[in-house]
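Structure, as structure tokens:
Chains shown are a subset, placed as in the full complex.
As written, the chain order gives the labels A, B and C, with residue 1 at the start of each chain.
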Amino acid sequence: MTVSRSVELAGHIIDSGTLQSCFGVIMDMGGSFEVEEFDIGRSKTEKSYARLVVSADTDDDLQTIIHELHQNGATPIDPRDATVEPAPADQVVPPGFYSTTNHPTDIRIEGEWLAVDRIEMDCAVVVERNGNGQPARARAKVLNAIEEGDLVVTGESGIRVRPPERPRERSGAFGFMQGGVSSERPSESTIEKIAEAITQTKAEDGSILAVCGPALIHSGAREDLARLVRKGYIDMLSAGNGFAVHDIERDLYGTSLGMNTETLDHPRRGHKHHIYALSEVIRAGSIENAVEDDLITSGVMYECVANDVPFVLAGSIRDDGPLPDTITDTIEAQNAIREQAHEADMVLMLSTLLHSVAVGNCLPSTTRVVCVDINPATVTQLLDRGSAQAVGMVTDIGTFIPMLADTILDSQ
Amino acid sequence: MTVSRSVELAGHIIDSGTLQSCFGVIMDMGGSFEVEEFDIGRSKTEKSYARLVVSADTDDDLQTIIHELHQNGATPIDPRDATVEPAPADQVVPPGFYSTTNHPTDIRIEGEWLAVDRIEMDCAVVVERNGNGQPARARAKVLNAIEEGDLVVTGESGIRVRPPERPRERSGAFGFMQGGVSSERPSESTIEKIAEAITQTKAEDGSILAVCGPALIHSGAREDLARLVRKGYIDMLSAGNGFAVHDIERDLYGTSLGMNTETLDHPRRGHKHHIYALSEVIRAGSIENAVEDDLITSGVMYECVANDVPFVLAGSIRDDGPLPDTITDTIEAQNAIREQAHEADMVLMLSTLLHSVAVGNCLPSTTRVVCVDINPATVTQLLDRGSAQAVGMVTDIGTFIPMLADTILDSQ
Amino acid sequence: MTVSRSVELAGHIIDSGTLQSCFGVIMDMGGSFEVEEFDIGRSKTEKSYARLVVSADTDDDLQTIIHELHQNGATPIDPRDATVEPAPADQVVPPGFYSTTNHPTDIRIEGEWLAVDRIEMDCAVVVERNGNGQPARARAKVLNAIEEGDLVVTGESGIRVRPPERPRERSGAFGFMQGGVSSERPSESTIEKIAEAITQTKAEDGSILAVCGPALIHSGAREDLARLVRKGYIDMLSAGNGFAVHDIERDLYGTSLGMNTETLDHPRRGHKHHIYALSEVIRAGSIENAVEDDLITSGVMYECVANDVPFVLAGSIRDDGPLPDTITDTIEAQNAIREQAHEADMVLMLSTLLHSVAVGNCLPSTTRVVCVDINPATVTQLLDRGSAQAVGMVTDIGTFIPMLADTILDSQ
């Protein structure tokens, strides 16, 4: 027995690789196809159109292929509704639930396509109905946020994924952000491009999230990041307990990891400064209190408080202390990070793998991402998430931030 | 004005570098000294003795130097008591509190030296009194465990630190564990030495803690670690949510990170297997339930449950899920890790930086440590903590664990 | 003014990405196109055919686009001959010479397509004529081998490049060799696949070249590589002076880098053993002499001599010595390496960046490549050369070689 179904593709389907992926999917999955209609764009401005009849040996196989074609941008001629099932208990999804990608996604409910709100990877899709029982919206929910009775999408029907097309022209302020990773790219020119992209994002009223690791402080880049916060180029900050402690250590004792960041000397007991800094803030009750008490008078955390830049300090098992501001529950911290991630138009990942992965997990594939680390493996891992506009730079955060700040602020 | 005080040193003070460090401390800190008496060990079996009169310009300077000499193994001729002050509130230490090293430490209270229990780095020392008001014991407490009224040691008097001497002879099963890190050491021979050290630790009724990262599963080492658990070579396990999820994914779907670990194929939707594995265990209620329900039938977590090997799964902000067994509060998780660390006689740090640092933070400098990672920077960072018996190996965990298991189990 | 020319494409042009690349080339380079004919393969077994009219503003632009389409697999309807010019002096190419890729390439001379012999990257193409003045063959020549009067291909006409299609089915012994690089792949399973590929290559009478770095010796893998040589699995060896010196040091003194590879002890003066080993072989006159004199009685170099496995030892500026067998002139050494590279059906790159790059520079894109190193950046760099069948493994050479030898030799 052979079962068949028609799908269509439209747009720059050759140029963007869509047609090639779809052919690949069918062949990889043991199906076959006939091309019923093919209208190739006669020139570079015209779009193409193709209609394929896809065949497989069983209904299950066919549905699986059709689903995968969906995920690659093809649309069944006769789309079906998504199926939904209620969650049996809090945090428990129905068997066969649909797990999301980070690409823009639509769900077909009662013949209508609903865009899924707050899309991110590895979530369930929950359909909400309004007062009259009509489907009102679909949204992505992480497993631990599922509540008993939530209507969760299951199976593979009625789901449409739209992977972002990478723009052909590498132009505009963000054009270079399809460049991937390289440790052997001209550093100064790349920093200029990143500065332009930041300036352009702010010019478009976009929101910029800085995700920061403690190496930024140790390498002496603190004052220049503080300048960028003060001048309004950073709208939100995401970091860990250690970042804030070392930033404050520098303010209170002039050291980072116990080394004087200017003279490079190691004052006696310098390796205890971070624990003293911690105990000072604990005594004050919070970073904000410590700023108000004039205990903390400079640095990144100071500028965040002084300029109403909201920050999330997420706890980890390697923390000393922690600071009173640190969110020690990881689910609560993830939720705070999730809010930041969905609000951001551009994310700067600065020398932290753990926090960058946490933010990256919550990002739609359409958010702009700049990732900077001295370890090429970190940069590669962070960029490898299908973002349409992302750039990685393997460099020293201690020279990167000063040069970036100079480039942005001197061009004002 | 010049103030002076005498200190004495005894033992293999030249051979172990103690005398050299003490001379260095005095000169670095601006003091001066006279050698009043010096009895050099006439041969390699005799001990030496030295008495120095240390001088400085002010009482404060002198006290500071004396404290630092203490930390390096010298003893004042006329020791003073430690000072203690009550903690003003929960989690708040008195100003000037003494922050610990990870070396064995004694506190002098009412003329008696009390050994500090559960020593670890960056803690406060709390003196507890028994019913009749006598000092009963001193113990290290992390800042967040301090309770209002705890008697906290402050200042630098009456504190004695005993850095472990590295044994001169590199012999016995643990002799090679002073070898530091090398990526260019003979791999098979090093693995044989580690196997011997593990066997010896078990022969001495020691307790072995394995700290595991998910790379162990991805690289295919799962079955061999499971064998070691089953055969009783692992007494405790410390890991993150991801380790357990991927271990269970392998059991349920035959994949890790979506790749079939035997055929190296990528089954369709393989990249969703980890989220499916998660949802299965959430539905079962716990890993133990899932084992009892015959859902999970093999692997590291299975063997831990089957052989009553206690495990701690600590949460992190990059977790999916998490599993019901994962401790999401980082302070609670640290406390669980701390219990493991203090119980362990030997710690195997296997391909995880985050969890190894968390465990390492709680370890006294006398615990044996083996650290294995493919990234030399990780190994270097983990070994750089003053442990007297520690060895690092830069290798592939996916070949290391199988070879280690074969070596240990074949030699039985 | 607009000038136009027709090109055609045939084969699995969608599936293999050819059509997509060609569209991209035209648009990137400012040209335009009309699709005159398009016959899509109606099913996965049928081939497709497309004919495009390509237009540009100037003759030069058009020729440039046509050339680039060539490089991507399109063929002009009315191909022209390649142009050739004599080299004005030894090592000097005519201006505008054509510089090769490492893909199979044809040159059109007097209406006939000649395959270019010994293709490799960044060479000139020289056309040789036979006695009667007819073009007899075309071959790739590195710049330093060009002789005055050589007929060198210039410009971009009459050149056809055939990039290897990556086989769709990842099956057979070599199927896994399209897997790229991963440090998180199951190690044992990957080693089994590599063992199969080696066995299969030998079963097909293929020739295997091992390119070896000194880390192989330091990490204790020497005896197992020697076994593979002895058993006939290695047909040629390419290495540097240091590899041979350390291999011989191990034979003469039991050490590598001065460390006893079994006990892990450092015998006194061990760090001088490599220089003593060198002086012993210099005194003997050659490695072969030293084997015949029973000075060298085991190891990789010993087995090469004993089993008539030819080796090339290329000199470098960091060499001690060097050994009498080491080729100190780098051009002469490159020529020796080039012979090995062109003879090899499979290349094992084992823990050496310098020698692997040197071999890789000479390889056609059709040769099978296995690259093993503990540094992910090295593996990535080596695989990034367009080979159609290549696999990289980030692992410890000291565990890899023993496991590989066991897998190959135990399965006999």
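We take it that a residue touches a chain if its C-beta (ideal position, glycine included) is under 8 Å from a C-beta of that chain, and two chains touch if they have at least 3 such contacts.
What you are looking at is a predicted structure, and each value in this text was computed from that prediction instead of being measured.
Because all chains derive from one sequence, the complete complex can be expressed as a copy number, which is 4 in this file against the 3 shown.
The definition used in the following text is that only the chains that are shown with their structure count from here on.
Of all chains, the one whose mean C-alpha position sits at the greatest distance from that of chain C is B. If each chain is reduced to the average of its C-alpha atoms, the one that sits nearest the average of all protein C-alpha atoms is A. Residue positions of chain C touching 2 or more other chains: 183. On the chain C side of its complex with chain B, the touching residues are 170, 176, 179, 183-191, 193, 215, 218-221, 256-257, 259, 261-265, 374, 394-396, 398-400, 402-403. For chain A in complex with chain C, the touching residues are 14-15, 17, 19-20, 23-24, 26-28, 32-35, 38, 40-44, 168, 183, 376-377. If you check the complex, the residues on chain B that touch chain A are 28-29, 64, 68, 88, 91-93, 97, 99, 122, 142-144, 268, 272, 275-276, 278-279, 282-283, 314-322, 328-331, 333-334, 337, 354-355, 357-358, 361, 375, 377.
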